[in-house]
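The complex is shown incomplete by one protein chain, all other protein chains being positioned as in the whole.
Naming follows writing order (A, B and C), and every chain is counted from residue 1.
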Amino acid sequence: MLDASASGVYVIAPTPFHDDGRVDERSIDRMTDFFLSAGCTGITVLGMMGEAPKLDAEEALSVASQVIRRATVPVVVGVSAPGFAAMRSLARGVMDRGAAGVMIAPPSSLKTDDQIVTYYANAVEAIGADVPFVVQDYPLSIGVVMTPGVIRRIVQDNPSAVMLKHEDWPGLEKITTLRGFEADGSMRHISILCGNGGMFLDFETERGADGAMTGYAFPDMLVDVVRLARAGERDEAHDLFDAHLPYMRYEQQPGAGLAVRKYVLQRRGIIASSALRKPGGSVSAKARAEVDYLLERLARHDPRAGRPIG
Amino acid sequence: MLDASASGVYVIAPTPFHDDGRVDERSIDRMTDFFLSAGCTGITVLGMMGEAPKLDAEEALSVASQVIRRATVPVVVGVSAPGFAAMRSLARGVMDRGAAGVMIAPPSSLKTDDQIVTYYANAVEAIGADVPFVVQDYPLSIGVVMTPGVIRRIVQDNPSAVMLKHEDWPGLEKITTLRGFEADGSMRHISILCGNGGMFLDFETERGADGAMTGYAFPDMLVDVVRLARAGERDEAHDLFDAHLPYMRYEQQPGAGLAVRKYVLQRRGIIASSALRKPGGSVSAKARAEVDYLLERLARHDPRAGRPIG
Amino acid sequence: MLDASASGVYVIAPTPFHDDGRVDERSIDRMTDFFLSAGCTGITVLGMMGEAPKLDAEEALSVASQVIRRATVPVVVGVSAPGFAAMRSLARGVMDRGAAGVMIAPPSSLKTDDQIVTYYANAVEAIGADVPFVVQDYPLSIGVVMTPGVIRRIVQDNPSAVMLKHEDWPGLEKITTLRGFEADGSMRHISILCGNGGMFLDFETERGADGAMTGYAFPDMLVDVVRLARAGERDEAHDLFDAHLPYMRYEQQPGAGLAVRKYVLQRRGIIASSALRKPGGSVSAKARAEVDYLLERLARHDPRAGRPIG
Partner (left out) sequence: MLDASASGVYVIAPTPFHDDGRVDERSIDRMTDFFLSAGCTGITVLGMMGEAPKLDAEEALSVASQVIRRATVPVVVGVSAPGFAAMRSLARGVMDRGAAGVMIAPPSSLKTDDQIVTYYANAVEAIGADVPFVVQDYPLSIGVVMTPGVIRRIVQDNPSAVMLKHEDWPGLEKITTLRGFEADGSMRHISILCGNGGMFLDFETERGADGAMTGYAFPDMLVDVVRLARAGERDEAHDLFDAHLPYMRYEQQPGAGLAVRKYVLQRRGIIASSALRKPGGSVSAKARAEVDYLLERLARHDPRAGRPIG
């Protein structure tokens, strides 16, 4: 079961599709194996970058179950839904099948501090107080802004809140403030794993984050950066990170980025097709050439960019 | 099957719950029977006012099926969903069970004209071009603004688009513009049924709407207004409408209104409990007294406000 | 100077323009005189319905000054601005010329409770703590939701906050909650005047509001309703209000409503032209006929709807 001691890299898994839009089970296994071999300490499925809203209820449960069965690390499942009944169905379903916990993003309709706090209270009531959950804080995409004080209220009100998926942007001061709440005793400790495609992972770890929960096409690099940062190898961590940044930035483009990421995962031999389900973009010929150029440059520093895995 | 000749009142059905949040099947039947006796020409289930997002996939199909089985008029089912797979599952499910058509609202993430048009093209591909559908145009709640030109593009691109649920606000000029498109031959005829709690039904029918698709607690009054307007009894239509307006306005308060509506439906003996599923409001003692006062005043003009049905 | 004892009707004044878009000074005087004769206890200029953002800095000061000079009742001036320097310039300018206070709406960019509270603290610092101000709470138009708790924080933090322009929608429970804060001693008393075109004025006064601050084309009716309500003539207040509601609702259409209001003010002989500055709508022939029909019906109950003033 997921708890507040979680750290390392919980990679956000994409959902592999065939070119015709069907779920590609074989690629799910191959991808899961790759994540394990890359040193990921956890896997998160059915996040936004997993195209979760494009799956129907049955498919969602099926994809999550397959990863849970194969993985030897904790699996977190995104259960954000338009209503609590659907959230409950999926949460109970995946917990029964061995998920370590679930992740809940606030719906974009929430406005005030109290509405956000109440939403999480209702969500916990719906899924059960025994299910560990991750608070997803992603204002850039969702439009809901949670102050550190609101996060503290959610954590203090709900013992099953064990982790923050931190992707406020900018967010470095937020990590510092939250760790300060822990230091002054006003908030119990939670795990903080960072998103935003890893774009600030170099400093997030230095600010007190426990690692990353994001879907960058090189989770093996994220693992290395977290390891180097923990080992106090600051310059080495930044050197590796900086080498990846030109491509990482390219992958982090909202909307377009997921198609780029899947293209690179396919290029690396991790999934069979780069297809997104509709509605979803594709990578133009020009963009593909740009990515290839970026990876070629990256390969001079990190050979993993130059060749397929395995 | 729903087609562009639909008219009258397609009442938006609430989903009756027990006080503890379970679906109340007995009230579904009673309510369906009432709608039929009230002269409704159609019933729409699983709309926003039907608390559709609060049901899980199984419940949604079950509620819709029950109404379809009992009703002797066309039943339209709201199938708006975060993704096309879930939309398709529900749409095929209810069509198999005898629904007359489905209703699709655009997701609030859509911004440009082209995005809206493409969304409906994708939706039609997902549910099948053989399924008649209603375009829900509800910018006040959803935030997506469809110009008359965009609606025309959707209609012209998709033969299965047969009806507009018109609830832009203000919207009178929009009806006039759309009917003008039909007159100048640039758009084929569609049915236009109006929402917004009926707040402008008196003039909407005069502008060319075919009736109402809304959930006012007195659908029997909506039926009368549409009938009087068609019969050319303009002053009588307005007299009846105006008598209802003080309460109607009260029911039309966003958020709070659904609890008021359910309170009055319960008061009228149509459903057993006024409970909403979480998250959802309730009617305070003060509000209840205000509603009672409004209905008492209304009963002087329309005796239906003073006593339970049956 | 405006203080927390303010009550009655602070009418929101439109800005009269000539057909070519120039400010119409003669109509400003005529309108001001009408407001005084109608029994308004205050006048608010440069609100949203005063097309304030369409005036440049010089025009804004000039329009406000003219009303202040002529009026024998307190004048409140809207000073909402994209930044504090412009807000300060206008606020100091109009206070120097005899305004009773200013009105400040939160910018739509504000998200969290703390951001809203901080915004008002900064605004007070900018305009000076000696300038009485009105908090405009208008989420339907602005998108910023202030909980009762946030309003309390603003009131308690800033002694110069003396009034709430209440136009949350729905908002009846909010009035009750705020008056409850006063009763339990957690918030000092403020004046609450209600907006939203008067659509709920009948109950707002019963919930504890001190009157209206809105721009309905019949402020003389608003004055009567407030007077009747205070005198305990509940049924009479509602009878008058209900007679106006069919037209009032028509005028309250977002966007389109201001053109309707100006058309009726012109019809009543209060302003010379119904023109709005660009960007702004106009009243179509069909709409004009609908308004005329509504006023004709209204005139059977309230003769003021049938003939020009004076």
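The criterion applied here is as follows: contacts are C-beta pairs under 8 Å (C-beta built on N, C-alpha and C of every residue); 3 or more make two chains touch, one makes a residue touch a chain.
In this text, all values refer to a predicted model and were calculated from it rather than measured experimentally.
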- Message: In the whole complex, not just what's shown, which of A:272, A:287 or A:309 touches the removed chain?
- Response: A:287
- Message: Given that one chain is not shown, which residue among A:66, A:156 or A:253 touches it?
- Response: A:253
- Message: For review purposes, identify every residue of chain A that touches the missing chain, sorted by number.
- Response: 169-170, 172-173, 176, 199-200, 202-203, 206-207, 238, 241-242, 245-246, 249, 253-257, 284, 286-287, 290, 297
- Tell me, which residues in chain C touch the chain that this view leaves out? 51, 53-59, 81-86, 88-89, 108, 118-119, 122, 125-126, 277-279
- Query: In the complete complex, which positions of chain B touch the hidden chain?
  - Reply: 111-115, 139, 144-147, 149-150
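The rule is simple: only the chains that are shown with their structure count from here on.
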- Message: Between chain B and chain C, what distance separates the C-alpha centroids? Give it in angstrom.
- Response: 33
- Note on the structure: Among all residues of chain B, those touching at least two other chains are none
